[in-house]
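This is the structure I have questions about; it appears just below.
Removed from the display is one protein chain of the complex; every other protein chain stays in position.
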Amino acid sequence: MSEPWKTAITKIEPNKIVVRGYKLDQLMGKLSYPQIIYLLIKGEIPTKNVGKMLDAILVSSVDHGVTPPSCQAAVTVASTGAPLNAALASGILAINQFHGGAIEQSMGTLESGVSLMRDEKISTMDAARRVVKESLEKKKKIMGYGHRIHTNDPRTAKLFKLAQEYGISGKYIEMSKSIQKALLEETGKDLPINVDGAIAAVLCEISIPAELANFFFITARLPGMLAHIYEEKTRYKPMRRIDFSQAEYDGPEERNI
Amino acid sequence: MSEPWKTAITKIEPNKIVVRGYKLDQLMGKLSYPQIIYLLIKGEIPTKNVGKMLDAILVSSVDHGVTPPSCQAAVTVASTGAPLNAALASGILAINQFHGGAIEQSMGTLESGVSLMRDEKISTMDAARRVVKESLEKKKKIMGYGHRIHTNDPRTAKLFKLAQEYGISGKYIEMSKSIQKALLEETGKDLPINVDGAIAAVLCEISIPAELANFFFITARLPGMLAHIYEEKTRYKPMRRIDFSQAEYDGPEERNI
Amino acid sequence: MSEPWKTAITKIEPNKIVVRGYKLDQLMGKLSYPQIIYLLIKGEIPTKNVGKMLDAILVSSVDHGVTPPSCQAAVTVASTGAPLNAALASGILAINQFHGGAIEQSMGTLESGVSLMRDEKISTMDAARRVVKESLEKKKKIMGYGHRIHTNDPRTAKLFKLAQEYGISGKYIEMSKSIQKALLEETGKDLPINVDGAIAAVLCEISIPAELANFFFITARLPGMLAHIYEEKTRYKPMRRIDFSQAEYDGPEERNI
Partner (left out) sequence: MSEPWKTAITKIEPNKIVVRGYKLDQLMGKLSYPQIIYLLIKGEIPTKNVGKMLDAILVSSVDHGVTPPSCQAAVTVASTGAPLNAALASGILAINQFHGGAIEQSMGTLESGVSLMRDEKISTMDAARRVVKESLEKKKKIMGYGHRIHTNDPRTAKLFKLAQEYGISGKYIEMSKSIQKALLEETGKDLPINVDGAIAAVLCEISIPAELANFFFITARLPGMLAHIYEEKTRYKPMRRIDFSQAEYDGPEERNI
């Protein structure tokens, strides 16, 4: 027979939905979407600032034009007449080790660095040097540094600035910056912290498990994929030949809030 | 060979990501996740209140325990050793006409009612009666009323209260309530507006296209599916026999914020 | 709580797997894969010739290079480091109304034509004319005729020839050809029966329900998608920029069996 099954997430009774102990209607209007993500994962309501930090992370990765494979898979599937959910599912299936996966890998690196610092009672910078040397010896790339297009990604600076403002900045962001310095020392290359690396550091600061990193990239990219799917369905004929290499932007001019 | 492709969503240049005309780093810390969803879909930044309303909608549908098929598909797939994105994709593929789809259908009904009111210059109540009579004649169920478990869903009242508070309540919510009255008049059945019906009315008030309704249910349910997937992976052995009919809640006691 | 569930497909007992009444080990070595597909769908073992016909259908649609969206979605997802099943699932999600869907629609047309013939006791050609006229009046395209690239698809002729040889050719193939003639009469356009139209006619001859047509296209295309996924994973680096408009064939020279 099947084993008894216990679940600690949600209790359903007539006219009552209780999530992690809280009545859902009490949470509505009080918690933001990122806060309820945190509650679902960690079992506790985060501070407003943690919620704002997650909002900023989700906004930072909402879209990156037509070149990411998640966008291309979603648009390709949408163009065949697929329903919305199938096109989104296809885009999500493209978020893997080599697309989005840098966040999880970078979190692993930062966690190793911070553990080393604690266990060996060494400085952040010394721990960072050890992490970098070890990875160079193993010829393993450290994820989260450098970008194909952006040499100085404005989203990184903004994420770190907000982390400061929200009182979240700590040893992981410090470790992230120290590794950047150590990489320069050891390899002579000045690689900027990219947005994946910055998100990784911030997610570490608020104790998100590294194995759930992919969820934040998926969620962040969801509205972007939706916009591309919706544009495809409303602006173009089904099954057009899509040349992803020549998309031209014809949206609104640059503007300020 | 392939047609030229124009896209009005995102412009990518070195060190610059511009979404719907706005630099992404300028939006970070200013826009909430629901606000950027709205920007991506509609091309304009919504008011803070529209953002809060969408936050409340997403929170309202974040989870409904282990019985919804989206949860069951996600957990079943997770139990086989699937990566996170595949389990989520499978859950999303379960959100269709009969699960989550009531929102889109209900939006259609409310839009017909409001069009009728305007075109025929009749009262909301008269338009509601016409909508109900027509659907009874066609033996077509009006979605958004009645619930298998909840006779008085607390989420409905809360959504309407918040809509009032945020200055969003208007003719669609009125139409939703009028149809409830007309249903009682015509059938003698007092069916409560369920959470799908309430979400439908609110999404109409903020001019979300009905064909994108499914996206909001998918996004709302994403953290719920994640929590179930994560619980499955961390608490149970792979490939256990899962009996979805006998899950027992063993999470935190009921508590207040 | 849950309703009792009856299933007429497979019985499992220790050391015994019985499918549609037959012990699976008895079927092994006797039934071909297409024959077991038929058994699963229809509940009865088809003749060897029906099996051969289905083999030919599956072979006919095994691949069509890198331009079909199912291939592109599968390859795009594979390039991100996705496991095999996720890349295949993504390709399958691209098989919809506008890609592969012509088979189901064409089956519907042929079934209407044959019903008309029977109900009204008219000739195949007269029924075909009625079908064509009606669709022209409704400005609805008849699927299964004409092709973007192939003006005289060799697969169509071969499918019909094999159907003749296997004793399967009948009123649906006749109807398919009569509609081609009627289209020429009515529109002046000589549109060839394309491979989708030919498959549709043959599936009708062997009583496959139209709503399952998509399955045959999916199954046929599966090895093709696999080959593209495998080539992508073994021949190229992850996350390369894929320009689907300029793929160049460098496989074996043309050869005969």
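Per-chain numbering from 1; labels A, B and C assigned in written order.
One rule holds for everything that comes next: a residue touches a chain if its C-beta (ideal position, glycine included) is under 8 Å from a C-beta of that chain, and two chains touch if they have at least 3 such contacts.
Because the structure is predicted, anything quoted here is derived from the model rather than measured.
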Contact residue for the chain not shown (choose from B:Gly101, B:Gly170 or B:Gly251): B:Gly101
Of C:Asp55, C:Glu111, C:Asp126 or C:Glu186, the one touching the omitted chain in the full complex: C:Asp55
Touching the absent chain when the full complex is considered, from B:Gln26, B:Asn49 or B:Thr76: B:Thr76
Where the unshown chain meets chain B, residue by residue: 67, 69-70, 72-73, 76-77, 79-82, 86-87, 89-90, 93-99, 101, 238-239, 241-245
Chain C residues touching the omitted chain (full complex): 1-12, 14-34, 36-37, 40-41, 43, 45, 52, 54-56, 58-60, 62-67, 83-86, 88-90, 92-93, 95-96, 149-155, 157-159, 162, 165, 211-212, 214-215, 218-219, 222-224, 226-228, 230-231, 235, 240-244, 246-257
For chain A, residues in touch with the removed chain: 1-2, 83, 85-86, 89, 245
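In this text, only the chains that are shown with their structure count from here on.
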Each chain counted as touching chain A and chain B at once: C
Most remote chain, CA-based centroid, reference being chain B: C
Rounded Å distance, chain A centre to chain B centre (Cα mean): 23
Between chain C and chain B, distance of the C-alpha-averaged centres to the nearest whole Å: 36
Whole-Å gap separating chain A and chain C, where each centre is the average of the chain's CA atoms: 40
Junction residues of chain B - those touching two or more other chains: 1-2, 83, 85-86, 89
